[in-house]
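Before any comments, here is the structure.
All protein chains of the complex are present and in place, except for one that has been dropped.
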Amino acid sequence: MNFTRREALIIGAGAVTAAALPMQAFAAAIDDAIAAFTGGAETTDSGITLTAPEIAENGNTVPISVSAPGAESITILASGNPTPNVLTFTFGPLAGSQEASSRIRLAGTQDVIAIAKMKDGTFAMTSSAVKVTIGGCGG
Amino acid sequence: MKISNLHRLVQMAATASVAMGLAVSAHAQEEPKLIINGEQEMITHAIPPAYIDGLSESISGWVFRTKETQALELDDFDNPGMIFVDQAQELWDKEMGPENKSCASCHGDVSSMKGVRTVMPKFNEKAGELWTLEDYINDSLTTHMGMEPWGYTSTEMTAMAALIGNQSRGMPMNVAIDGPAAPYWAKGKEMYYTRTGVLELSCASCHEDNYGNYIRADHLSQGQINGMPSYRMKNAKLNGIHARFKGCVKDTKAETYKPGGPEFHALELYVASRGNGLSVESPSVRN
Partner (left out) sequence: MAKGVKPRVKVPKKATAGEVITIKTLISHKMESGQRKDKDGNIIPRSIINTFTCDFNGQNVISVELHGAVSTNPYFQFEAKVPESGEFVFTWLDDDGSTYTDKKSITVA
């Protein structure tokens, strides 16, 4: 795992270490899941849009939508879930657009990642941070 | 590692300020309107009856939710609670029990139930006690269909309450609190203001004194029940009024009352009266 200098500094900060440790375990899983979809190819960050709420009131039902014009398929990954794979949309010849919506489960505050496989074989990736409310009583 | 931890940390640190920001901006922005299927507008703000001391305005719980949660109630297809309304419609038309009767055998189309939800709970003269919608449903099953009663918070019961409630959607709640209902209302009011549990919270502590504020990460509503049964994202099913009360009482870390029992009957009447004037939203969508 490669840390940038800034990330290494943060992980070094005492108070943060405890919180960051479980995320490192998930980080390996998410990197594997990304590689499984892209086959290790480079990704660009343009041509794909992921819409997710900034704050999800309950992690059980988080509405998301993705759009990547010209995509063959789009996969959604949850970086902080025990299993990162969420779903993959594959668009057929009669798809009206390369855009779709669903509702997903997030185990906690995390980045949701969307990767599109374009028809020319390139990949585009984006992510969106979703804060998941841990309340319990529900208001 | 491609997704930066710094990003995460900043987000976490920002949570508290964002939460406060939301409470402020809710007033600054134009209030969203609850218009279902693009055609039916719900009354989400009402002037409470004069006998309610602690509220200057009754506000539907929908108003307190995030825009993503709110959106789920705007369209019947997007509202997952409607799955259970559909299931209850099949049940309404199904011949059941030794008498081989359906709800429709006596009541015809379920649209005949229009208005029923707005006056629940109400004093039943024949029984000499306060009845909820669930009590009326069970009376039909046992007295007229020769069946065993449904569990008070069972899936069938809550779905049927949602179907019957749905017939009154948009109509203002209008429960009676006078005459024979008065002692129930007084008992319910006393319960509402009595602190319980390890946390020593009354209903009023959260839902009258602090609605609009946050308790941990929960944006507190007025605890109105005009939208019940509610599809909650928390448990992905419909939740009836007494089941919801039970959850609330447990949250104060107290021994709860029994759903269908006399305490929750009284409390339901009082809480319903605090929302007189708000539209029936059954089935609403909440977090």
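First chain written, first letter: the chains are A and B, and each begins at residue 1.
Here, contacts are C-beta pairs under 8 Å (C-beta built on N, C-alpha and C of every residue); 3 or more make two chains touch, one makes a residue touch a chain.
All figures in this text were calculated on a predicted structure; none of them were measured in a lab.
Enquirer: Could you tell me which of B:Glu31, B:Asp86, B:Glu99 or B:Glu148 touches the chain that is not displayed?
Expert: Of the candidates B:Glu31, B:Asp86, B:Glu99 or B:Glu148, B:Asp86 is in touch with the missing chain.
Enquirer: Which chain A residues would touch the chain omitted from the figure, given the whole complex?
Expert: 60-62, 65, 78, 81-83, 85-97, 99-106
Enquirer: Please identify, in ascending order, the residues of chain B that touch the omitted chain?
Expert: 77-78, 80, 82-83, 86-87, 236
As a working rule, only the chains that are shown with their structure count from here on.
Enquirer: How many angstrom lie between the CA centroids of chain A and chain B, rounded to a whole number?
Expert: Roughly 34 Å separates the two chain centres.
Enquirer: Can you tell me which positions in chain A touch chain B when the two form their complex?
Expert: Listed in rising order, the residues are 1-4, 6-7, 10-11, 16, 20, 23-24, 27, 30-31, 34, 53-58, 60-63, 79, 109-111, 113, 127, 129, 131, 133-139.
Enquirer: Which residues, counting only chain B, touch chain A once they are in their complex?
Expert: Contact set of chain B toward chain A: 1-9, 11-12, 15, 18, 22, 61, 64-69, 71-72, 215-221, 232-236, 247-248, 251, 286-287.
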